[in-house]
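Only a portion of the chains appears, each positioned as in the full assembly.
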Amino acid sequence: MSHIKPEETLMLLIDHQSGLFQLVKDIPVPDLRRNAIALAKVATLLQIPVITSASVPDGPNGPLIPEIHQAAPHAQYVGRRGEINVWDSADFVKAVEATGRKTLILAGTLTSVCMAFPSISAVAAGYKVYAVVDASGNSSVMGTDLTIARIVQAGVIPIDTLAVISELQQTWNRPDAMAFADIYADFNMPHYRLLIESYDKAQAVQKAKT
Amino acid sequence: MSHIKPEETLMLLIDHQSGLFQLVKDIPVPDLRRNAIALAKVATLLQIPVITSASVPDGPNGPLIPEIHQAAPHAQYVGRRGEINVWDSADFVKAVEATGRKTLILAGTLTSVCMAFPSISAVAAGYKVYAVVDASGNSSVMGTDLTIARIVQAGVIPIDTLAVISELQQTWNRPDAMAFADIYADFNMPHYRLLIESYDKAQAVQKAKT
């Protein structure tokens, strides 16, 4: 397996909007929100460029959740003129091309549409696309099952947030390892925080003995 | 991704009958009914021709649900002589060919049979086929999982109602955008109606202040 290389990768976070999140039924919304933020955090950590967009944010779809740009202050927001498939926006594709990167990590709400359409378009345009399904969010579980089948058929690589972060991290033997641990514990896998708490306590107890 | 183009597309709605709906266990029947109607509505909106059929509607399978033809008054009903796979009906295939269209959006109850058989047949006959699984309806969840695997293996494109409508809509920047919003809100995604209601109220409150 050739790793996802941070220096060749661009992250696209599409339509993570508070209104659309109310429609999500395939994953608990808090999990979705934490996963999307985790992606933004890891992009910042590894200096991966990020492009965001929103679908008609002045209407019922609502605003982008604020944590995305908070976690990735370097992210570039590209508005669009109503296009549903972000890849139909000339501005958006131009912004993607400007980065010169050919590997895309893409998540979008709703999965069947905002994630699936640009993923398939980008593969058709010659990109290698990782579609992060658990950082997307769909209006039904059946819709997500169908979408996974469809994008695989089209050559998109399906993946979850955990695998994205781990593949980018590559090794625990790096100076920023603790920053990764915090992303897992605070966002992607809350049970990991429990492990750290218990571990620290067990060592503190032992230390106090000696 | 090349969009599903309305002007090259034909919609086939097969065997959405009240008796058969009683057999459906893979999706709540009200959701199925709303999704099927949503497809008929969008076909009307975009002037996509529709062909319907029913399997032995004079017997226990029951009549077509009336909303399909109400929502798509231009739909052509093609009866058949007992054939289970609608593609085995010469009349039906003739009606399809008469439209000259090579892209099919197809839904049928029961999924394993009425949707799967003609989907696979049509791909074999050279059509591009989108099978709308959540506007179909099956007698078991396991049956649907198996059917998705089978049709993908055969080259059919699996899709949900939401993706069909959105792909046909392409953009919110069009005169009939509100008609699309109503289809989502009243049929495909009832939570979307809540978003619109809340949005309108929030603006009315603000307006009253100023």
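To keep things simple, chains are lettered A and B as they appear, and every chain counts its residues starting from 1.
The criterion applied here is as follows: a contact is a pair of C-beta atoms (placed from the backbone, for glycine too) under 8 Å apart; a residue touches a chain by one contact, two chains touch by 3 or more.
Computed from a predicted structure; not experimentally measured.
Here 2 copies sit in place, and the number of copies making up the whole complex of this structure is 8.
Operating definition for what follows: only the chains that are shown with their structure count from here on.
One rotation lays the C-alpha atoms of subunit A on subunit B, and its angle is 90 degrees to the nearest 5.
If each chain is reduced to the centroid of its CA atoms, subunit A and subunit B end up 31 Å from each other. Put simply, subunit A touches subunit B in their complex at residues 19, 22-23, 55-56, 59-62, 81-85, 87-88, 110, 112-113, 116-117, 120-121, 124, 139-140, 142-143, 145-147, 149-150, 153-154.
Against subunit A, the residues of subunit B that register as touching in their complex are 1-3, 26-27, 31, 133-134, 144-145, 148-149, 152, 157-160, 162-163, 166-167, 169-174, 177, 188-189, 191-192, 194-196, 198-199.
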